[in-house]
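A protein chain is absent from this complex, but the other protein chains hold their places.
In this document, chain identifiers A, B and C correspond to the written order of the chains, with residue numbering beginning at 1 in each.
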């Protein structure tokens, strides 16, 4: 590997993979992050079944958009084809993260969306975060990991959601996937997701009758941080 | 900046902002603390959207009571006008803190007050801690952050509460604001608030019928720590 | 202070006070531990309102059984008279601990005893851990801290409980007190108490119909660790 851009891509993917550990989003090998170089059509992704404490930047696996390995070495994450499917459909994203973080996974298992119950949520996600149905049997038989990605994409389409403003999806009976402009941004979305899932869970336990916040409040918070009228930050 | 008092004010605001991280009350940039110099009418507040691990004392933004920046440099927290409104109405406070700490935010989202269920609460807050309604639509459109402060002040007024003895308020669908004689004191109130919110949540889950403690016990605990008959401490 | 035994007593009380921080049983100043020298009738207890990170062994306050200070210096914990009352009634104990640890306090606030739901509990406490009623109004007016101790002792008496085998009590609307052969042993009881309170809470939330374990299992576990037929340990 001599291409400096691809070395950098592997370093970005590595750093993002390590940060899901630092944010307490994974134990053992329960997660994977990838980064894409859109110009080259190359993805760097975590190798399959390697513990985080042994991971090195050079271990990241380079693949093309058909999941072909571009170098000798370790095999890519078994969830690779889910990542690819998201990169195909969500044209503007630069990174994908998948974890089994505790509270987000709880909602996946409960087959419940993360309703937007407060401004912590509204600051980062523009509305409820959907939960897909479990992957259908035919899709499980066919090409499970690819079909998981298809299911996420179809869910967004059927609900009329914009992946640029809702950067995560819960997969039913499985766990969360998130994305963003970069691998780091995808991990950031996963970390926020876990915190709001925790807050959402306890809110619904203490008050089962809460509803998603009103549109005016959602708009105010999301838009003060995102888009042309944003006034948050420097 | 040559004024020694204002350098000190920035240092106090900085230290208090960093302590909300140490007390696990924020992740990423979800919070802000300010300190006021009442004589000069100057407030030092966290800059908007800057991560805590990169924050320096000199980054604190100095503003006057109309939110005008007094120095070149970073922009103040987007919640600045809420802080100002609290300083205007609550004449004796020297610091304000705002977090999205997990359990306190849960009660904000559930639109439930923190009832005083035990002496841990009574030792620090003289009665139930209110939760406002969500900011009304007209107020969201007008001057959202200022109106959030107005809402807190109005809530205290309409409930006949004394801000000197109940140093925190939950804002509906948002999260907690707290205050105190200094920025440090405001953060201390936020930290206690988070612990009692946690205890309150689980108390109500295991026994939905609990009521606020009786007045005699509330008086005993609050007054042994505060006021002229206090006998706690040195 | 020249008496070596009393210097040692202060060191024991200090070490035990610091260990409640290490076991995450307190935040800020929410707790206190004491040790007694039965021969001298002298108690060493945490000073009132001093933060743990500033505490030193020599700060421990020496008092007699009437709460008289035996040295110049800091004032004893405001809960001192509760400790004294326990030392008076429970003749064989050498230490007392009081915390506001999260889950144990939840049960105090819920006015619910800690039923013995499993062997984790039965290994250390020989049966349900009672929760007193809140301190009655007349007792609050009279001598609150002393009456808190009286209430614990009366509760044990009326329920026919043996303080040597159930080394803790929840005070209604307040929090846990625990005791043991030494100050360290009292803290150990508080730490176990917090863990079983946590397990008990979630057990009752997931299965509201659970009952205390049967006598045969309670006897087996408690007695393999305690008493003449114990076969646990070295």
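The rule we apply is simple: a residue touches a chain if its C-beta (ideal position, glycine included) is under 8 Å from a C-beta of that chain, and two chains touch if they have at least 3 such contacts.
As the structure is a computational prediction, the values presented were derived from the model and not from experiment.
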Displayed partners of the chain not shown (whole complex): A, C
Selected residue (touches chain absent from view) among C:38, C:56, C:165 or C:214: C:214
Among A:20, A:50 or A:186, the residue in touch with the chain that has been omitted: A:50
Residue among A:100, A:146 or A:223 that touches the chain left out of view: A:100
Residues of chain C in contact with the chain not shown: 117-120, 123, 188, 191-192, 195, 198-200, 202-203, 205-207, 210, 213-214, 216-217, 220, 224, 231-234
Contact set of chain A toward the excluded chain (per top definition): 27-28, 30, 47-50, 74-75, 78, 100, 102-103, 105-112, 134-135, 137, 140-141, 144, 173-175, 201, 204-205
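Basically, only the chains that are shown with their structure count from here on.
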Between chain A and chain C, the fewest steps along chains that touch one another: 2
Distance from the mean Cα position of chain C to that of chain A, given in whole angstrom: 47
Distance from chain C to chain B - Cα centre to Cα centre, in angstrom: 33
Sequence positions of chain A contacting 2 or more other chains: none
